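One structure, as structure tokens, below. Some questions next.
With one protein chain held back, the other chains of the complex are shown just where they sit.
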């Protein structure tokens, strides 16, 4: 029997809740589920909270386990029903790319707010259709470009916006993984589910989005998009090798509308690189550099006429309460994880829904997801055709 | 009305649950609460789960909010009642150091398993009493030395244990913060609650514990323990300055029983250092280095007769599924946070309770917390008396 | 009067000496002169030494000072006479690019061995003429691509050659300076002497050469070559702004004959970057990374099936006596300078002359200098015409 001072906790009252349904329970389904669950961990007192209504997957047993694990009230095995559920106000599409378009379009058509993981779709045509539908919907729409919610990236954004770097001139971003380095890993093109999982959409979308977000519109690109491992097993353990169509490497030269020049690169066969997205921006009065493997740090160089002998790239440990997105976490120097970015991203989504405003410029909308797809396609076209591509020409 | 395929999630069945009561809802109370809540995030299927019975604090309103926020069934305002609650099997003491001894002793006396935050107590006498009680209790006892559960530290431990570094020779550890750099911050000694919050117990305990954990018993120390900011306001905003008795800086020379020599250092007035615990071990055949601000990395040097031209400190990004403590988290390169260490630490506690075994050597017991207190006291004695101190002499 | 044990040093006997004449006493003239002078500092006992016959410049007073400072026997004010001097066996052309072709061709025609600073010439046509003449001469010819003589680069070369990285797949190189960041710096195009001093030849040549040297032949490129500071003062202090024709920035996508893909970049307007040439190569079994600002270090990643948990980029401090090019310098860890690369480069030149062999593959010949020019021109053509350029098509 509990002691006499024991009091039941009672319900957390008076906080608006927004019904959420998540489609998919894999890598991203897990990351988003934890991002929702952790809203209350980070934000207090909470202004808005998710109500985790349902998660959806085709395998009933597995999706039930996911629902139990992550605290959903229940689960669906048919995403159409999840979308049709009137209590679901936000549909969060965490499926593989081949399933991004149809449910997202259906959700928009059903009047839901939609978060769709990147890439928006395996093809530009689908991505465009999604963008158009989102535009017309009047609903909140976001693409899962969560690196905008890395505190150091947000600080970088604020520094650029403040003009502290002067006129921007140069940009470079390399997103390097070794995830598909092993040639015995089966071909993505071996199954329908692999469609759209090539590196352009998988990693490239992040790098391209940060280029847009931090620097501005990309006007022209030249690209080289290849498979360094050109043939892979048709399936896990298969001895038959088939051509891999989902590219493992993409390089692009970028010319921005504002005159900045630079490059972007994404690969999943860079031996030794675990998850390294390095980007650098040089402006007439300063520069900045970021590395995702050290995501709590931002390197910034600022011209200082008063004290020219003490200039150098500063390694800012972006963990102060006064730094962006950090008010609600831990004391300085207590570093955050990759997974924490989803807490910020989903808080933004919930806040936008609660306040009736769109996700930009801080968050990535379907417009932004579409832009990433557009540039990705431009890289492929340029690579295939051997000439520079005007990005708008693909619109 | 939900769709026809909707199924309620149902209860997660068949997982043993262990009743937990947490005392304190501040910085550590929050970190532990999230660590318990996140067991299921990391470990799946779970072998054991905490049942979050109650949290305890003196302020009823605040502790209720904490209970609601972190999902406790209820709360207490009297820690004696929490301890007396028969459903509580683990008492987790997250109070300030001045309240570490009495509740921990009471909990042990009541037959509870106990986790107490570091430092075990403000005085060595209290710490010894706690250690002795824990020894006799037969219960699981842990000290909140969570850095043992940083994956890179666990990897370091395994490397040392494997003999890959050869015979150990040198050790150094500096734990640097700037948290108390500002001289207008009030004196810890200004209130009873500040007792035991000086740097020796606050930061030094971590560094000393890692010395024991990774290298072995410390035989002799010489110390310099000081306050670089010798006088501080009596209270926040007060103009009166009083002497600060809780030290802000401690340096020590260490002589280990196995012949290793080195030093340990902790300070909270190192301008610019956010939360930097750097440690290095040199052995006859290799070395390793760790930095808490980059807690996903471990630097390792290994002699290689075959390939002497390619030797260098390797920067291991400790995020592979095969790395220790990482099986249950994210794909490689998706870095973890400081807060994730508590998930590992509390999983260890729950597992030990479930399996009926003690916390060592992976986890820090009250024996280990006591050793940290012993060396801390030895540093103070050496500093005061001006001579080397045999650590055992203070037993 | 000196003591009785005093003995005059006497002449260093029995070492073959090769007569050297250097044209130009500016930045490179100084670097080369010290490189010759320091042969004896590094190599002992010397197998061959330079005889510093003459240095040449148009301003008699200044060139005499240079001759006195650097220990030349005399000086010329007409490079034609220096070339005609029968004692001069090596003509070292350290002039500005606009003066590279004519004296180098004349020297080859006169039967001299020739070292010409990079870029070989301001135009591809001139560079080709120089390459052809060198080919036919039978003399030793080198281009001043001294980074091949950074010990860490030589180690990188040896690692690549050994096959330790497996099949090469990816390459990236960024050469970033801020040297021309200041828009009040006068236009290079404002004077004839500025011709060929744009970033493609100035910095790009180094990066392109290392791509060839370490990876292999470049088959196709796409380029963006621009001036971020499009107009500059016509002369120092002038208020009139003229268009700058010598580009400050060049970006290129590279497709190598062996299938490697990647990029190269060079700019002199990257605020905060002093002299940072970062390059990275990824192969199927390993990777390496180099940064010129830390030229004593090489980062290498090697797959290790035996010990997969300890893999990481190793930071090799390339200063061991057993490391390439280091036998003759200092004990390990006593780091070398940028200027030391010239000692190695000129030793190679002198040795090739003494032994009657060509400069490759360790040193950069006129063939190599021409290749750098060819790719540079291909970048410009691609940038202008907007399509990918087959490098051989410009031959």
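Note that the chains take the letters A, B and C in the order they are written out, and that residue 1 is the start of every chain.
Keep this in mind: a contact is a pair of C-beta atoms (placed from the backbone, for glycine too) under 8 Å apart; a residue touches a chain by one contact, two chains touch by 3 or more.
Computed from a prediction, not measured in an experiment: that's the story for all the values here.
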Practice task
Check the options B:283, B:324, B:344 or B:363 and report the residue that touches the missing chain.
Solution key: B:283
Handout entry: Hidden partner chain, touching residue among C:96, C:319 or C:365
Key = C:319
Exercise for the section: May I ask which residue of A:159, A:188, A:279 or A:373 touches the chain that does not appear here? Expected result: A:159
Handout entry: Touching the absent chain when the full complex is considered, from A:213, A:323 or A:388
Key = A:323
Problem - In chain C, positions touching the absent partner - result: 1-12, 27, 31, 34, 37, 40-41, 44-45, 53-54, 60, 64-65, 67-69, 71-78, 80-82, 84-87, 177, 179, 273-276, 292-296, 317, 319, 330-340
Handout entry: Residue ranges of chain A at the interface with the undisplayed chain
Key = 155, 159, 297-300, 302, 308-317, 320, 322-323
Handout entry: Touch list for chain B against the chain that is not drawn
Key = 165-166, 169-170, 172, 174, 176, 181, 183, 222-224, 226, 228, 249, 251-253, 255, 259, 261-263, 265, 267, 269-273, 282-287, 301, 303, 311-313, 382, 386-388
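Note that in this section only the chains that are shown with their structure count from here on.
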Exercise for the section: If we define chain centres by averaging CA atoms, which chain lands farthest from chain C? Would you check? Expected result: B
Fill in the blank from the handout: CA centroids of chain A and chain C: separation to the nearest Å works out as 42
Practice task
Could you grab the centroid distance between chain A and chain B? Build each centroid from C-alpha atoms only and quote it in angstrom.
Solution key: 34
Problem - chain A, residues touching no fewer than two other chains - result: 273
